[in-house]
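Missing here is one protein chain; the remaining ones are kept as they sit in the complex.
Coming up: chain A.
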Amino acid sequence: MGLGPDLVAELEAVVGAEHVRTARGDLEPYSRDATPMFRGAPDAVVWPRTAEEVAAVLRLATRHGVPVVPRGAGSNLSAGTLADRGGIVLVLTRMTSILEVDADELLARVEAGVTTAALAEAAAAKGLLYAPDPGSRTVSTVGGNVATCAGGLRGLKYGVTRNYVLGTTAVLPTGEIIRTGGRLWKDVAGYDLTRLLTGSEGTLGVLTEITVALLPMPATTGTGVAYFPSLADAGRAVTAVIGAGIVPATLEFLDAKCIGAVEDYAHLGLRRDAGALLLFGDDGTDDVVARTLDRIGELSTRHAALEVTLAEDVVRSEALLAARRCALPALSRLGTLTILEDATVPRPRLAEMVGRIDEIAARHDVDIATFGHAGDGNLHPTCVVDRHDEDAAQRAHKAFGDVFAAAIAMDGTITGEHGVGAAKLPYLQDRLGADQVALLRRIKAAFDPAGILNPGKLGS
C-alpha cells in the first residue's frame, strides 16, 4: 500500500530521516508482537524522541487518515501492536529518560520507553519500591505497562499498574498534548482521565511521560513453595489463605505441566511428581514476613500439601520468582505454537474454574496447562500445540472461547492483565454488554474523531 512520498517526507521532516523507515526489510520485524498467530506489517516505522514529535506525527496521520499504532517493547499478548491495517508503527523506545526519582515525595517521573526493570532499579537505588512487577519487566516499557494496566507477581498485596499512576503526559490523535493528574495522591478535579488512559491500550492517546507513586522499600522479602497432589488442592489452599485474612505479596500457582517445563529450563530442583505448586512470598519487617510465610505453610499443609519449603536466602527467592516469570516461554518448549490466555474469576472460585478448564480441555481434546496469579484469581491457561496441525489450533481456539464464557459465567472476565487488543475484541461484548461497548466507542470517538489511533482494537 505505502504512505505516499509526501507523507514520508513530512514525517522525515519531523523526526529526522534516519528515524523513518519504509523498506520492506525494515518493516517486517515490526509485523508481530508476542501474540502468537497475529501478523500485519506497517507501511512505516517511526521513532520519535519527544512529545512534540509525537504530536506532529499524529497531526500528520490525522490529516492523511493513516493508522498509527503505538509500540513499546512489543511484549503484549493480545495483538495490541498489530498493524493489520498498515500505517505507521510509532516506536517509543528512544524515549528512555528517567526524569526524576524523588524520595521525599515518593514518586518517579519517566519517559514512556523506560523499561519497568530500569524504573524499579532507579527506585531501588534510592531505597524505594516500584510495586508493579509484570513477568516481562526486563523488556516491557512503563508506557506499555500503563497502556495495558499490567499486573504482576506482587498484585495481590500491591494491586496493578493503575494503582501507581499519578499522572501522565499524553498526546491525543489530533495533536494536543495533555497532562492528566500530576504528583498528588489526592486530586479529584475533573473526570479521572489518568485512569481512563491507564489500560486504554494505545487507542485514546500516546503516553509520553508518566509519574508513578513509589513505596518505601520493605526491609525483607521471603519466598516459599508448597507442593500439592493436584491443582484443585492448591486452589482450596488459596481460598483458605485468603479466607484467613492473609494478604501476602505473592501467591502464584503452577500446574504439573508448568512445573516440568520451568524445571527443564531453570533447574531449580522443583518436585516433578507434584500435581501443582504454590509459590508464595511476602515483604515487610522480618517478623511479619516470617509469620506470613509460616501461616501459609501451615494452611497449605492442612490442605493436603505434600511438602512446604521456604527459600533460605534472597538468591533462592529471586530464582523462584524468576522461574515463575518465565513460565510461558518455558512452556513453549513443549510444542511449536503456544497460546496463552488470561481469564480471571473471583478468588474463591479459582479451584472451580481450574476444574472447568480441565473439562473444557478434555472436551476439545487439547492439552491446557495452567499457571497464574492465584491470589487475584487471574489464570493463564496455556495451550501448546503443533504449529502445523491446523485442526489442533482450531480446537484450541474453540476451547478458549469456552474458557472465556465459563469465566464470564462465574462473574469473571476475559482478561485480567493482558488487555483486549485485537485478540480479545470478539469476546468484549460478552463481557461488557452492548450498551457499554457503545459508550466505549463514543469515548474513543471523542479522543480520536478520525479513528486513526490503533484501529481494530479496543474501542472499535
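Criterion: contacts are C-beta pairs under 8 Å (C-beta built on N, C-alpha and C of every residue); 3 or more make two chains touch, one makes a residue touch a chain; residues count from 1.
In the analysis below, contacts and distances are computed from a predicted model.
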Protein that the absent chain corresponds to, by UniProt name, given "Glycolate oxidase iron-sulfur subunit", "Permease IIC component", "proton-translocating NAD(P)(+) transhydrogenase" or "Translesion error-prone DNA polymerase V autoproteolytic subunit": "Glycolate oxidase iron-sulfur subunit"
Chain not shown: contacting residue from A:T62, A:S78 or A:T115: A:T115
Touch with the omitted chain, as defined above, among A:S78, A:T148, A:T338 or A:T413: A:T338
Interface with the undisplayed chain - residues on chain A: 23-26, 28-34, 36, 47, 73-75, 91, 93-94, 115, 117, 136, 138-139, 265, 326, 328-330, 332-333, 336-338, 387
